[in-house]
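Excluded from the complex is one protein chain; the other protein chains are retained at their positions.
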Amino acid sequence: MSTAPVVEQPNLPRWQSIALLVGAIGIAICLAGLAFETTRVHVFRAWLVGFCLTVGIALGSLVVLMLQYLTGGDWGFILRRPLEAATSTMPLVTLFYLPLALVLSSLYEWADPAKVEADPHLQHKALYLNVPFAWIRAGIYFAIWNLLAFLLNRWSRQQDTARDMAIHKRCEALSAPGMVLYVLTITFASVDWVMSLEPEWFSTMYGAMFGMGQVLSGFAFAVAMLVLLSRRLEVGQLTGGNNLRDLGSLLLAFVMVWAYLSFSQFLLIYSGNLPEEVPWYIYRFEGGWKYLGLMLVIFHFALPFVLLLSTNVKRNRAMLASVALLVLLMRAVDLLWLIVPAFHHNSEAVNPPLGARLIYVAALVGMGGIWFAYFLMQLQRWPLAPAFNPYAEGAVHGAVAGH
Amino acid sequence: MIPQELPPYGLVAEFDSAQALVVAAEKARDAGYQKMDGYSPFPIEGLMDALGHKANILPLLVLIGGVVGGLIGYSLQYYTSIYSYPLNVGGRPYNSWPMFIPVTFECTILGAALTAVFGMLGLNGLPEPYHPLFHVERFALASRDRFFLAIRAVDPKFDLIQTRKFLESLGAKEVTEVPQ
Partner (left out) sequence: MAQAPSQSELQEGQIIAPGHSFGTITDKIGSIVQARRTPKRWWTGFLIGFTLMMLLFLTIGNLLARGIGIWGNNAPVGWGFDIVNFVWWIGIGHAGTLISAILLLLRQRWRTSINRFAEAMTLFAVACAGLYPLFHMGRPWFFYWLLPYPNTMELWPQWRSPLIWDVFAVTTYATVSLLFWFIGLIPDMATLRDRSKWWIGRVFYGILAMGWRGSAVHWHRYETAYLLLAGLATPLVVSVHTVVSFDFAVSIVPGWHVTIFPPYFVAGAIYSGFAMVLTLAIPLRKMYKLEDFITDTHLDYMARIMLTTGLMVAYGYGIELFMAWYSGNVYEKGLIANRLIGPYRWFFYALIACNVVAPQLLWFKKVRYSPWTLFVLSLIVNLGMWLERYVIIVVSLHRDYLPSSWGMYSGTGWDWSMYLGTIGLFFACLFLFIRFLPVISIFEMRTLLPEAHVHTEKEAKP
């Protein structure tokens, strides 16, 4: 296989400064929003949405990385570096959480002593839903996630220089308990951060659905990045033929699993029609939220599903990247739809004023921009293709076959 | 009336390995033969290309089968619940679409799967109890460990003597004339 000359190389430092600039503007708007009584509460909520999106991409990448260590396969090899760079943003994401930890009582009823006193239901849950315990749990989650991300990145670097199969085995050995830890932590984290926004509501499916959303975010992001970077030749050659198609098929599978979990929960709550469950969906079908819900059905499931059924779409770089970016955008919409209608009790959640809507966009763009800049910084620290890998040969073969 | 002697079906050449069959098919295709087919005990990647055959329409048929199955499934539920016998069950709307999805889904899969199986058999012309190649005794090994290339007499380039020579030049172990 001959190496083609580098035709056009994306200017990563330039992208990084643009992302940083856009991020700074977004954050500035959020900070300005804090100054006004009417928008302050929206800044907190918007920050929660932005945090869930960025932590979702970082953690989802961690899961896909561990999944690839556990199951093997050529697809993981070419996705390795974007995934690793995304997981190494974990310290930044941890930093994003800190402001939330300080304003728990503005977001969660269970963190507000006056409300807990008035509600026996909240008193029952106070054993679990209380501020100190929530902080301790958040500390445990972040400690585990940071450690997993740190170790997998560090060992992968060592493997580049040491070229030692033992290090690869070590990654595999860490990934099995890593997956178990992820499932446990994300189950409780999703209860702590999102489900308990409506403390009267509960669903056993929620953790699985939320976690699957993260896996989808991480994978869609990594696929989109890989294709955009693929003009950088060392990985670019590996995105040809079957490898790209496999990534498309996996994206399809993840989209289908997400839709399956979401639809199952909806169907069961719709059919049960119980007063303690069904209001959750009623709030999300009120006002403009129903259009957002409809958008999710069409653009989060139906359109990517139909497009990814086609082999031609999966083999076309531009099409595959567009579908992945669409899914990523819909992840943000889904998180908005899950989080914001939860505040139906107190203020204009059903129909937020224009200024408040701007805050949500600013927070998503701002936190996303800063996060992306940090991601690019991590990405540029190492070559885009791992230097040593047992799957490298298969990946090269897969790129040639099926042209 | 049965004619005294039918023209032969064609010639069949036996090869030792999958590789030899693919190389022979490529050469025969380059030599201008069109009406030919390879026979092997397992699917060989690339043999279709080597023989110069085009891709098939089965995926399209299966897609249509699935869509038709799904439409039938949903419209059956819609018709019976809204027009034929509207029944209030637990205060749900007559068109309770979330609850119609499972049956619609199963019908989609059933339609597509039946199309895939019977479409494949139909396009392949199976079941086909009689085929001229079954006259060739060694052809029984095509389901074991031998590889065959058959060129049919209907091919415009076919000539009993020339084609036999050509097949022998490809390294065939044995070339046999296949009666009709």
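Here the chain labels run A and B in written order, and each chain numbers its own residues starting at 1.
Quick note on the criterion: a contact is a pair of C-beta atoms (placed from the backbone, for glycine too) under 8 Å apart; a residue touches a chain by one contact, two chains touch by 3 or more.
Bear in mind that the values here come from a model prediction, so they are computed numbers and not experimental data.
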(message) One chain is left out of this view; which of A:W15, A:Y128 or A:F299 touches it in the full complex?
(response) A:Y128
(message) I need the residue numbers on chain A that touch the omitted chain, in ascending order.
(response) 1-2, 71, 73, 121, 124-125, 128, 176, 180, 183, 187, 191, 202-208, 249, 256, 260-261, 264-265, 267-269, 271-272, 274, 276, 400-401
(message) Suppose we count only contacts with the excluded chain; which residues of chain B make the list?
(response) 17-19, 22, 25-26, 37-51, 53, 56, 58-59, 62, 66, 76-77, 80-81, 84-85, 87, 89-90, 92, 96, 99-100, 102-103, 105-107, 109-110, 112-114, 116-117, 119-121, 123-124, 126-131, 133-134, 139-145
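Keep this in mind: only the chains that are shown with their structure count from here on.
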(request) For chain A and chain B, let me know how many angstrom lie between their CA-based centres, rounded off. (result) 44
(request) Provide the residue numbers of chain B that touch chain A in the complex, in ascending order. (result) 90-91, 98-99, 101
(message) Can you tell me which positions in chain A touch chain B when the two form their complex?
(response) 263, 266-267, 270-271, 273
